[in-house]
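Apart from one protein chain that is not included, each protein chain of the complex appears where it belongs.
Entry: subunit A
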């Protein structure tokens, strides 16, 4: 049986999901195929739109106001301000009350695990009470066996950064006996279940944790934990801790692996289901077929299912396979390529020109990706559209350094929404 769709989206990260939902909302019949886990599982869960300009100016208070000055070819320049707003609006709709920040166009400054603050546009509800512009004093609490978040050190960094409140840090032993080296998900699941089921701990894990933290509280109005407060029931965990502690509780983003990322992924996949998108994960798209007459039109992509190659036909295709991390962009010693359609990826011929010597320099590799026209269709080296019915979205696009700009999720949302909408409209 041939698999046939109006729109086929390749890649199940933030960009692919957004594209699939927005295509489905045009009435199209949509399928999404994704190989491995999306980058969301590594990412902090914050939804950045633009925190710094490509020249490093910032932190920006108003990300949208800065869009106009972006260089030609930047994904935001390609799709324009309306698409950025539309992408965010779609995200707000999908995320519902699990995210905040849409009450203003201004960026928020969120304390990071190392105690620096980072500008972002949307943040998980679990992080809301932690904003650095909030003037209430904060107690940060770390766990002895959870490395990467040293609460006293983070607090010292926040104070040194001039945050308008006093931060203090304390490190406590988690109230359940743990192995020397527990995974972050272990903390989350113990708090979800709220019972250790072991002799060492009777009753509520949440209450026991709160009791350990209370002794450290010294008038602070809010308490921050590393982002491990539950996987399946984060609201319950946080509410219980707030009740027991009598103050607001927030999470400091962590990762990888990132529980806020896991939670967002779950939420988005539920939304995909609800939108009627067919989802298939675990098999890679390995190539494509044209009908032989028109090389500019893709007839089907081929999926590798345990060694057998199966064609998936569709009218429109969206490439949302991610960048170097998601493996939508690949490289070897000789060059850089987009592996499925071999779309052109501009890169210096000598691999020693792909990076800078300074670890945080202006790395060329961070901007590797395909270069689309204003309808997000990838173009070849001469600037001609590669295929009439292929659009690209998210980190597979080039010409922006999401890490330096703090624009990763914003670009995936704006271009995902736009690519999905255009693909759906064209069917």
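As a convention for this text, a residue touches a chain if its C-beta (ideal position, glycine included) is under 8 Å from a C-beta of that chain, and two chains touch if they have at least 3 such contacts; residues count from 1.
Quick note on the criterion: contacts and distances are computed from a predicted model.
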Quick one: find the hidden chain's UniProt protein name among "Glycerol-3-phosphate dehydrogenase", "Cytochrome c oxidase subunit 1", "Hydroxymethylglutaryl-CoA synthase" or "Zn-ribbon domain-containing OB-fold protein".
-> "Glycerol-3-phosphate dehydrogenase"
Any idea which of A:9, A:70, A:125 or A:397 touches the chain not displayed?
-> A:125
Which one touches the absent chain: A:173, A:195, A:218 or A:289?
-> A:173
Write down which of A:150, A:265 or A:338 is the residue touching the left-out chain.
-> A:150
Residues of subunit A touching the missing chain are 42-44, 48, 52, 56, 58-59, 61, 100-101, 103-104, 106-109, 112-119, 125, 128-129, 131-135, 144-150, 152-153, 156-157, 160-164, 173, 179-182, 248, 253-256, 258, 323-325, 327, 330-333, 350-352, 354-355, 357-360, 363, 365-366, 402-404, 406, 408
